[in-house]
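What you see is the complex with one protein chain gone and the rest in place.
Chains: A, B and C, in written order; residue numbering restarts at 1 for each.
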Amino acid sequence: MSSVAEPRVLIAGASGFAGAIAARLVDRHPFFALGPVTSRSDAGRRLDELYPHHRVTATLEQLDLERLDDVEAAIVAYPHGASAPVAAALRERGVRVVDLSADFRLRDQAVYEATYVPHEAPQLLPDAVYGLTELYRDAIRDAGLVANPGCFPTAALLALAPLARAGLIADVVVDAKTGVSGAGRAPSETTHFVSIAENVRPYKVGAHRHTPEIDQELAVLGAPVATTFVPHLVPLDQGELVSCYVTPPEPVGQAALDELYRAAYASEPFVDVVPVPPGVRDVRETNYCALHARVDPRSGMVLVFAAIDNLWKGTSSQAVQNLNLMFGRPETEGLV
Amino acid sequence: MSSVAEPRVLIAGASGFAGAIAARLVDRHPFFALGPVTSRSDAGRRLDELYPHHRVTATLEQLDLERLDDVEAAIVAYPHGASAPVAAALRERGVRVVDLSADFRLRDQAVYEATYVPHEAPQLLPDAVYGLTELYRDAIRDAGLVANPGCFPTAALLALAPLARAGLIADVVVDAKTGVSGAGRAPSETTHFVSIAENVRPYKVGAHRHTPEIDQELAVLGAPVATTFVPHLVPLDQGELVSCYVTPPEPVGQAALDELYRAAYASEPFVDVVPVPPGVRDVRETNYCALHARVDPRSGMVLVFAAIDNLWKGTSSQAVQNLNLMFGRPETEGLV
Amino acid sequence: MSSVAEPRVLIAGASGFAGAIAARLVDRHPFFALGPVTSRSDAGRRLDELYPHHRVTATLEQLDLERLDDVEAAIVAYPHGASAPVAAALRERGVRVVDLSADFRLRDQAVYEATYVPHEAPQLLPDAVYGLTELYRDAIRDAGLVANPGCFPTAALLALAPLARAGLIADVVVDAKTGVSGAGRAPSETTHFVSIAENVRPYKVGAHRHTPEIDQELAVLGAPVATTFVPHLVPLDQGELVSCYVTPPEPVGQAALDELYRAAYASEPFVDVVPVPPGVRDVRETNYCALHARVDPRSGMVLVFAAIDNLWKGTSSQAVQNLNLMFGRPETEGLV
Partner (left out) sequence: MSSVAEPRVLIAGASGFAGAIAARLVDRHPFFALGPVTSRSDAGRRLDELYPHHRVTATLEQLDLERLDDVEAAIVAYPHGASAPVAAALRERGVRVVDLSADFRLRDQAVYEATYVPHEAPQLLPDAVYGLTELYRDAIRDAGLVANPGCFPTAALLALAPLARAGLIADVVVDAKTGVSGAGRAPSETTHFVSIAENVRPYKVGAHRHTPEIDQELAVLGAPVATTFVPHLVPLDQGELVSCYVTPPEPVGQAALDELYRAAYASEPFVDVVPVPPGVRDVRETNYCALHARVDPRSGMVLVFAAIDNLWKGTSSQAVQNLNLMFGRPETEGLV
């Protein structure tokens, strides 16, 4: 197996929203080549039949682990639980994996199993690298298995990392607003147009499974807190805004806050610290995260707003950003 | 001037979103009769030309304070600053007024003037009654001038009143999501469809003028806090959800919380304590507020969600609810 | 069985969008009382759990034809094919039926069976009255079984009836735009928010089953044409606009056209001939149809636009309008 040119990338679960975007990004990537695109439900259909906009003409097939000889990498877009065994099988065959599910995000198997289901490949947990690129860039370069973060943790951690590292988070509320594509392609009462249109509502209050993931990483960054996290569904398809309300242990000034964020992200290609609070429209269908931090003058709380596209930086384009690192490519290749 | 039947109600500023709904509600009201409907910008046009859906056939005219002989009440839907002198003139003529602007909401003239503009009728401040019906019902019955609350304070205070009265608010964050009709009928970059569609963004961060109003009333209720309040624009026309994150001074149990809210609103005709977090769609074009309170099991914070229609309970139907009280009518008349 | 007061109305299939609105309208109706509300899929749940906005507190149950002693009327909101046997059983028990399905709309059994499925109660076809109120008002008063029209035929026939009766339709194209609620409550790829948002697309091109219904009634009115009918899905929940392009057999003048429509609908309580082309927002959640007719000055074609709410005048409120007639009530009762 060599990488002279165009390593082929398998997309497992390419018929879902995230997998399809991954396939599109790899298909148009200057360096990678699109390998098999697989689907358990739609094998035999062309991907552009499901997603005309992506214009990927490959035909979906069933995943066949015995026919991966020239596949060097994989993006696995399976539901949690289903992903772990596939990722394990791919790793055994030497394929480098970016897993979009939650299966390898939580380092503590017990926390994973309390949050999700029994883990089917716990032996891989020690080697999995958490794939929030801006936080784990160096480890990702050499990783065999990258656990791509959840969309909410991606936005929340980019918003909060500078404060956490500076010891400025005593307590935090994360109020998130997300488009409905985050609920996936499966039709349901939740994803019915009539349920979403002209509506805004909180969901999974006090129980969203991204919360332990946020807390795990905040602790690593130096803020061992129990985040209060509430997501809300809003009537749009793609896009996610997190509004973070941080109680600092001591008063913070606006100038210091500005410098903290400027310094943290000055050299990041995909994080923009913007002069006014961002809207999700600003980053639609991009790998960018737009951030804005502000001290509330009345209460002294620190407010941080982060906007991403939940399916791009929140999922699939971040996977490609990680693949770029894993194969020694410029981090922005195929993404700008 | 007598009230044998059908007191006539002037709607001043009926060409705006709120004034037009007020005109519609009064026009169909079993007890009140629609008096003059006035507009500074659209005099001469029929109201149903501007708002076909409301089906009010009255013609807009210029406000003429000399021709109000048979008008017993008025709903004034003017911008802040413009409202005070008109309300004063109406009071001088014995007309009972529900004012939809901010001009009489803040009891402290200095706070008003720091937040808005110099006050043109401060002599009326002592007699104005804050028109959040559920909190000031008795005073409203006898009031000559009711200061109808802001839409955000309406939802936030209904959400927080039980906690405030019980001494359970040490600190509070209010993250609000609102439809764009709250920005009014005037076309602007903010209200352009393309600015709102596929977007979610915070606005007036740390500076929204409803914040002092919320704090004033929380203090009255027993919670003298500096609320952190951030509104967000979401892509819908009418509807408002406030998500309140309360740090209690001591741990609160879910059972006690449930009982607190049940007891507080058991006899309220327009406040529903609902078993799941509400969506704004549930209360669209109604005078209802749907509430849900929950202890976050991880952080111990108390979460309260309140959904209203910003133009109805948040503005115009609450004005009619108040008019009902002022004229000794059943509070729900014309509203269910 | 007597009608001293408040005849009870069964709503069969009340968990769907149309049935739920029918339940709401009957529940609030001054004359009728809400009888059993039934559902095959959601029996045991309260209706306001499914549809908080409608505020109907009745509990859904399985339909039990043996327990209908005090039911005098029924609105049957079943899919085509499923409705016929239920309607037949209800008629046998003397219950007057408004059927929302297609089962009794087409007079010719062969046309029905070519369009839908084998007919399970063809014996009722001769007595069924087509329930477009404005066209069949007198027959509806005495009907035992009313076949409520499809939403597209409702709008198209109200738009075209004056022209058809005047012999002014040589050929006609009906281009319809509808909100997604017309596709029903069942989640599917079609009704997924992401399929509808930021999209417009034609569907069932050349094959929509409302076409024979339109043609049947146009022939009755005097225009035996083969209508070209194409519906389009647009990103809104409720509302329907039909744009009709009529080739007249001879040139028509605007003044004559205006008079034709004015005269046709001058005394109709729910049809408004409006001075500018209507939008569906104008009639949202009402029983009104807004109409506008115009001669295209360049081509000489006659353009007629009709806006309705597909679930109200297009379905459930028209059913109540018919019930009003069947029970000798004012036609507008409970609907304005």
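As a working rule, contacts are C-beta pairs under 8 Å (C-beta built on N, C-alpha and C of every residue); 3 or more make two chains touch, one makes a residue touch a chain.
Bear in mind the structure is a predicted one, so any value in this text is a computation, not a measurement.
In the whole complex the chain that is left out makes contact with A, B, C. For the options C:N148, C:S243 or C:N287, the residue in contact with the chain missing from this view is C:S243.
Within the complete assembly, C:P297 is the residue of C:P126, C:P275 or C:P297 that touches the hidden chain. In the complete assembly, the contact with the undisplayed chain comes from B:I196, out of B:V26, B:L63, B:I196 or B:L241.
Screening C:S101, C:T191 or C:T227 for touch with the missing chain picks out C:T227.
Although one chain is hidden here, its contacts on chain A can still be listed: residues 52-53, 197-198, 274, 278-279, 281-286, 290.
Within chain C, the residues in touch with the undisplayed chain are 171, 173, 175, 177, 197-203, 205-206, 211, 226-228, 230, 232, 234-239, 241, 243, 245, 247, 277-281, 284, 294-301, 303, 305, 307. One chain is missing from the display, and on chain B it is touched by residues 17, 180-181, 185, 187-189, 191-198, 235-237.
One rule holds for everything that comes next: only the chains that are shown with their structure count from here on.
Between the Cα centres of chain B and chain C there is a gap of 37 Å.
Chain geometry summary: the mean Cα position of chain A and that of chain B are 40 Å apart. The set of chain C residues touching two or more other chains comprises 197-198.
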